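Note that this complex is displayed minus one protein chain, with the remaining chains in position.
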Amino acid sequence: MSTLVLLTMTGLGLGALYFLIASGLSLIFGLMDVLNFAHGALLSIGAYGTWWAASGNLPGAGPGGAGFVLAVLFGTAVGTAAAVLLELAVVRPLYTRPREQVLATVGVGLAVPALLSGIWGPDARTFPGPEALSGTFGLLGAQVPVNRLVLIAAAVVVLVALRLFLGRTRHGLVVRAGVEDRAMVTALGIDVRRAFTLVFAIGGCAAALGGALGGLYFGSVDPRQGTSLLIFAFVVVVTGGMGSVTGAAVASVVIGLVQQFANYYTAAGLGDLAVVVLLAALLLIRPRGLTGRLA
Amino acid sequence: MTEQPLLDVTDLRVLIGGRHILHGVGLDVAGHGVTALLGRNGAGKTTTVRGILGLVPRSGSVRLDGEETVALPTHALVRRGIGYAPEDRGVFAGLTVAENLRLAERRGAGEPAYALVHELFPELKQRARQLAGTLSGGQQQMVAIGRTLLNTNRLIIADEPTKGLAPKVVTEVAQVLERAAEAVPVLLVEQNLAVVRRLAAHCVVLADGRTAHRGPADELLGDAEAARRLLGVGHGPLTPHTAEADS
Partner (left out) sequence: MSTPTTETHERTEGPVTPAPRAGTPRLLRWWPAAVLLLLVVAPFSAVPVPGLLDGPLGSAGSLQLLATCLLFGALATGYDLLLGRTGLLSFGHALYFASGSYATNVFLLEAGLPFALAAVLGLLFGIALALVLGSVSLRVTGIGFSMVTLAFAQAGSILVSRNPGGITGGEEGRAAPAGLLPSWLVGIDHTANLYWIALAYLVLTLSVVAWAVRSPTGRVWEGIKENERRVEVLGLKPYGFKLTAFVVAGALAALGGIVHLLLTGGSTPQTTTSDFTLSLLVMVVLGGSGTRWGPMVGGILYTWADHRLGDLAGSGTVADLPAVLRVPLSQPLFLLGVLFVAVVHLLPGGLARLPSRLRAVAHRKETADQ
């Protein structure tokens, strides 16, 4: 029983991390038809930003309490800024060449981890975190690490915030409409390119937050972390339906759980394999994703 | 036409996938009433409209009230006062009726005229919270036209607004356009010649991506031989195209 609980919570924590990456990826793809290969790099930037700040480099920030919150905010802000820069400087000039947009993000996705490993070395760095978050708590007889709960809570907050943004604000309305028919949005007199920058900012913010909290989950940061998570985020995006935030949330949970349970109960690594094969199978059965609609 | 036209298009060319779709269309829309854009299927009517709006890459000259707009992106041109109801209606299926209308609200284009839209299309008010994708074709067309009436526009462009609609709804849509045209000039792409005869004062006929004829609408429709040659309609009384014939 306790193993079951631990596996479930770990799977949900992993799913939460996937959701933080995949939600932005899904919105960006839905609105702009750009599969952002640099999204993992944004996560890494958030992770390193937080690590840098929490290691005592940012005045006021530190590994504990309010200092850690500040470090997370700093990392998230840096990741968001990087995402905006990416959209404005790399993606936007290629507006009329969709395939080149994808290629350009591939280039950024290669360059950023290399730069990070150039600055801080290729090896994993221990991630500092508050005492309170490094412990465990009892749940139905299992000792569950607290950081799982932090990730799940963050993902729920992001999900609710995104749903409110999409459902209740004019910018959210523009994004939803743009996912359906970008040209018609411009034909209503709306500059849809501003929505592009916005979804990149939102996606970068969520991914960078994922990086900051993922540091807690993994206990360390390394330059390749984001890129290796990206493939599973792709699985989530396709499973959940391109452009659908709710779909991404459901798919994240499913993928996280399947992966954890399969890795534990069958050979190690088979869970990863199962998930990747699931992606191929899903695409073949339903090429447009499961829901295909934004909600 | 001695006064300056509201919209003056000259030598509009559109190149898609290396192929010329338009080879230099010229047309003008008068400052009042309905100007019809006619032509057989494939003559380039919809491409012309999309070219004017910048929804397809184009060259040439598009002057709105004397201002050259061919270099403007679509949204900037629309903000200068254009309401556009596209051929496929362009309704956002996953958004509610109310959201579809709210999206069309433009800042600086007057208070959104919900009273007018709801007066013309009471159904849109009743179905405000319904997803637009679940509406009938006629209701979707009401949303599309409603969006063009919401703002204070200088020009309305309606691309085949009666296409595929039941005869009763065609009459309804024509009535609304007639009323709209009292306040705002309309560029109307239309296959239904009965609607053209009823609404349009001027017409422009396209053939093979070029302007083939311009002139008063009644003159063209009164000349059976010219109408047959330019529009491909049969001899004798001008029978309106039916929905089946179009699709």
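Letters A and B mark the chains in the order given here, with residues in each chain numbered from 1 onward.
Following the convention adopted for this analysis, contacts are C-beta pairs under 8 Å (C-beta built on N, C-alpha and C of every residue); 3 or more make two chains touch, one makes a residue touch a chain.
Here the structure is a predicted model, which is why all the values come from computation and not from measurement.
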item	value
Candidate in contact with the missing chain, chosen from A:60, A:93, A:138 or A:167	A:93
Candidate in contact with the missing chain, chosen from A:7, A:58, A:73 or A:106	A:106
Given A:4, A:140, A:156 or A:280, the one touching the chain that is not displayed	A:280
For chain A, residues in touch with the removed chain	29, 33, 35, 37, 90, 93-94, 97, 99-100, 102-104, 106-115, 117-119, 227, 231, 234-235, 238, 267-270, 272-273, 276-277, 279-280, 283-284, 287
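In this section, only the chains that are shown with their structure count from here on.
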item	value
Centroid spacing, where centroids are CA-atom means, of chain A and chain B in whole angstrom	44
Chain B residues within the chain A interface of the complex	53, 55, 73-76, 78-79, 82, 84, 86, 90, 92-95, 99, 102-104, 106, 109, 147
Contacting residues of chain A [partner chain B, same complex]	170, 173-174, 176-177, 179-181, 183-192, 293-295
